[in-house]
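Here's a structure for you.
Excluded from the complex is one protein chain; the other protein chains are retained at their positions.
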Amino acid sequence: MGNLLEIKNLNVQFDIFGAHVQAVRGVSFELNVGETLAIVGESGSGKSVTSKAIMGLIPNPPGKITSGEIFFDGSDLVKYSQKQMQKIRGKDISMIFQDPMTALNPTMKIGKQIMEGLIKHQNLSKNEAKTKAAELLKLVGIPNPDKRLDEYPHQFSGGMRQRVVIAIALACNPKILIADEPTTALDVTIQAQILDLMRDIQKKTGTAIILITHDLGVVANLAQRVAVMYGGKIVETGTLEEIFYNPKHPYTWGLLSSMPKLHAKTDKLLAIPGTPPDLSDPPKGCPFAPRCPHAMKVCVDHMPDYTKLSATQKTACWLLDERAPKVDPPATIGVGGE
Amino acid sequence: MAMSNEELTKELFTPADISHAASEKLSSEVVSAWKDAFRRLFRNKGAMISLVILIIIIGMSIIGPMTSKYSADDQSLIRSNLPPKVTALSWLPFLNGKENGVDMYQERGVKQDFWFGTDTLGRDQWTRTWDGTRISLLIALIAALADMFIGVVYGGISGYFGGAIDNVMQRIVEIISGIPYLVWVILLILILQPGLLTITIAILATNWIAMSRIVRGEMLKFKNQEFVLASRTLGAGNGRIIFRHLIPNSLGMIIVNTMFSVPNAIFFEAFLSFIGLGIRDPQASLGSLLSSAYTVLQLHPYQTLYPGLVISLLLICFNILGDGLRDAFDPKLRR
Partner (left out) sequence: MGRYVLKRIGYMFATLYVVITLTFLSMKLLPGTPFKNANRLSPVQLNQLKHFYGLDQPIPVQYVKYMWNFIHGDMGGSFQFGMQPVSQLLMAKFPVSLDLGFEAIIVGTLLGILLGIVAGLHRGKALDWGTMAVSIFGISIPSFIFAGILQYLFGVQVRWFPVAGWSGFASHVLPVISLAVYVLALVARFMRSEMVEVMSQDYIVTAEAKGLSTSAVVFKHAVRNALIPVITILGPLTAMIITGSLVVEEIFGIPGIGAQFVDSVVTNDYPMIMGTTELYAALFIITMLIVDILYGIIDPRIRLSEGGQS
């Protein structure tokens, strides 16, 4: 089974107020047909920028892809022109956004917003597109689809709007669906519904999903593979089980420890002290070193290589070097509330 | 990776001494909002050039009339309609005192120079232009004061106290702003006589409306925010809350809007004087100067030049400065 998408050594830079912010620094990963890959990290880690780069939606200026390749179906999307990208976007790769309250055009009927992509990519007539749009609304669980096509976004609730956004993304049966924090802006009860819907849709359509999130609960719910990003780099990647039960990077430990748990022994929420690095002047060594409880002198000036721990798990940390002292993961990590 | 393993000694694999507090430190110095705003303003070239031009115009309006021995209404038909002449710069075609190739000064036997020329009654345009500029600046000052005092107080009371007071005050504003400015002024002029006093009353009566709305909006925005509630729980009274918290927080908006109402008031005075409803002869105003210059535009076009230039500069500079202030105080609005 071939890779659907392969990203090699991607670098993205933003030029803001004279500073060169290196938002993404040498990110590589691949996505297989029909799988769900979660990219996890706190805000500013470069996960959203990575997803925008795949879509070719990095605003230029100030942003640009300085080097790297994004292979989709054997061709490099980085080299594509705007016109070529427009044929890919919404057809082969589409995207769901964080805030459903602002992601829809307030003055255009829902139906028309769904139909636009269909008419552009599948050369459907207006009537055919309308029928298809109603089917899509039904697929994402909106009752009364025929009537609701003629309504405006403000007549929908937040959860319903996110369903519409998903319907727009699914319109042309994309091979890849990028979901950028799809549940962050929603109520907790609605979050579960949207996650169920996404899982359901993947089962029906076989779309591969790249899930961008900082919420490990969402990851546990949906993903098969996980990539942990920090400071513009992927610091650890592996299957869901590997990341949750056998994490090797101290940052992953920190993320897992900071997850609230039902049967926690301490009554305190654990946080990772410090703030993410300033990417306009990125650190030479491991970006996590200043916040890492196990930091060694080597970490400050030397970026660790990936250590292959299994066929699927790779971690970039000096602790895995044979010369490093043995450090056990903290007892506070442990999965979810189950 | 390119790095060879030999370079990494065993020693490097000992715990590093990294203070976690260091990563929490802010990388740049903390600057107060005001300092920041003024720094942005001073970096704005257009606004700074405008400020310099405005200062020059203000200076000239004060000292300009004193440098001429003729007052604004010294008439003499011997020296009527003279073109501008500056002997030292007479190689410039528009400062050589010539009209259609004839040196009018020689023809009339006038010895001294009139830098801006003279009008149909032989009055010194230099004196009259700067006198008119004074009127414009006076109007600007009145407009700013009306904004600051009436507008801020009215909007402040309306927004801060809310409820029935707000309701009544807003209905009044609605009626006043439902009628165009021009109509108010003309009604006033019907009752009073055209002149500086009438224009002043007109500005005091209507110019503050926009400001009161803005201040009311600011009050509504801030009065229920946490810092105000916190101050209230600590026992601060209305006066303290208004003057220590609400007004300082709205001051940026107040300054910016004052800057925008100033050119409007200057324009309105010039406009009224131009159509004969404002300042009237023998008093000079940039609008009335232009109005009388237009009657001889085809014969002596230079008479329009200087008053037109000064009022255009005034309005352009106030507008650019206003834009600069807005950008400086509210970077969000900088688009």
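Per-chain numbering from 1; labels A and B assigned in written order.
Please note the rule applied: a residue touches a chain if its C-beta (ideal position, glycine included) is under 8 Å from a C-beta of that chain, and two chains touch if they have at least 3 such contacts.
All figures in this text were calculated on a predicted structure; none of them were measured in a lab.
**Student:** Given that one chain is not shown, which residue among A:Gly41, A:Gly117 or A:Pro304 touches it?
**Tutor:** Residue touching the chain left out of view: A:Gly117.
**Student:** Which of these, A:Ala103, A:Ala134, A:Ile176 or A:Ile234, touches the one chain of the complex that we don't see?
**Tutor:** That would be A:Ala103, which touches the missing chain.
**Student:** In the whole complex, not just what's shown, which of B:Ile78, B:Leu182 or B:Ala230 touches the removed chain?
**Tutor:** B:Leu182
**Student:** Would you write out the residues of chain B that touch the absent chain, in ascending order?
**Tutor:** 174-175, 178-183, 186-191, 263, 267, 270-271, 274-277, 290, 294, 297-298, 301, 304, 308, 311-312, 315-316, 318-320, 323, 333, 335
**Student:** Contact with the hidden chain only, please: which chain A residues?
**Tutor:** Residues 55, 57, 82-83, 85-91, 94-95, 97, 99, 102-108, 113, 116-117, 120-121, 152, 154-155, 165, 168-169, 171 of chain A touch the chain that is not shown.
The rule is short, and it goes like this: only the chains that are shown with their structure count from here on.
**Student:** Which chain A residues qualify as touching chain B in the complex?
**Tutor:** 273-275, 277-278, 289-292, 294-300, 302-303, 305, 318, 321, 323-325
**Student:** Would you tell me which residues of chain B are touching chain A in their complex?
**Tutor:** Result: residues 1, 3, 8, 10-16, 18, 20, 22-24, 27 of chain B touch chain A.
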